[in-house]
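Every protein chain except one is present and positioned as in the full complex.
On to chain A.
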Amino acid sequence: MAIFDRRRVPAPEVSIPPIYEPLVGAVDQQEAGPSRRDRTNDEARPIFLKTGLINQANGSGYIESGGVKIACSVYGPRPKLPPYTPQGTLNLEVKFAPFASDPRRAPLRDTEPIPLSVLLTQSLIPTLQLHLLPKSSIDVYLLVLESDTPTNVLSAGLTVASAAIADAGIAMNGLGVGSVVASSSLSSSGSDLAKPSSASLLLLDPSEDEEKASESKVLVGSMPALGRITNLFFTGEAGINEACDMIEKAITSSRDTHTVLAQSLLEGAAERGIGAETATT
């Protein structure tokens, strides 16, 4: 039973995304193995991060990382509605633009944003000092403009949310950043690329195809400056040692992301003429 949506321009009840004719020839290449062509296995895709683009908000950030584009704005700390809370409240909403993924996300039929919001809230809470903000709320809104996989959205979302909160001038314990590592078992064709000690291939910052082909993946949210993990989200099947390797690798890469994040915050502050002293020292 479809819910009738009175708040949007009506669309036909049923519409299906275009079905393409079967691929000829290219199939063999895709299934040739998990080896990468454009970058090494330990190399993440470049990140573009900029703060302060949304001037209506207290703080904001925009990130492009791999196949993900997210805009994030932070309002607060602002007064919260009556039920008294001795601590501050973090309200976080992840919203997908309908065109942000393939196939289209029809409004009201999309169930994914809620669990993503919950996971992201969990990753962010350890970075904040909510006990200093009684009766207030911090509202963090993320708008996904383009996405490939939910894991990459979470990883980029955590990084951009930290950037936006820091841009809003809200005190934090540390900057949270996300990183993803996927593990693929080696098929016969890819064995020559593997490290001799491990039986599977660990790929940092996997693309959509790589993630689909992988056996397991881990998303690590961490505060590299403090050497602490804020969230660990592991799915799939892997040996204990392999899982540890994956986490290790994710943490190593999150240090690089942290550098990018810190740099963009300094640039953002310098552009608006605040904290120019810190940028020069």
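Keep in mind that, in the parts below, a residue touches a chain if its C-beta (ideal position, glycine included) is under 8 Å from a C-beta of that chain, and two chains touch if they have at least 3 such contacts; residues count from 1.
Definition applied: contacts and distances are computed from a predicted model.
Comparing "Mediator of RNA polymerase II transcription subunit 20", "Ribonucleases P/MRP subunit Pop8-like domain-containing protein", "GL12479" or "Ribosomal RNA-processing protein 43" against the UniProt entry of the hidden chain yields the protein name "Ribosomal RNA-processing protein 43".
Residue A:102 is the one among A:102, A:209, A:248 or A:271 that touches the chain not shown. Shown as candidates are A:8, A:109 or A:272; the residue that touches the absent chain is A:8. Checked against the full complex, the one of A:71, A:170, A:204 or A:247 touching the unshown chain is A:71. In the full complex, the hidden chain is touched by chain A at residues 7-12, 14-21, 23, 53-57, 67, 69, 71-73, 75, 91, 93, 95, 97-104, 107, 139, 141-143, 145-147.
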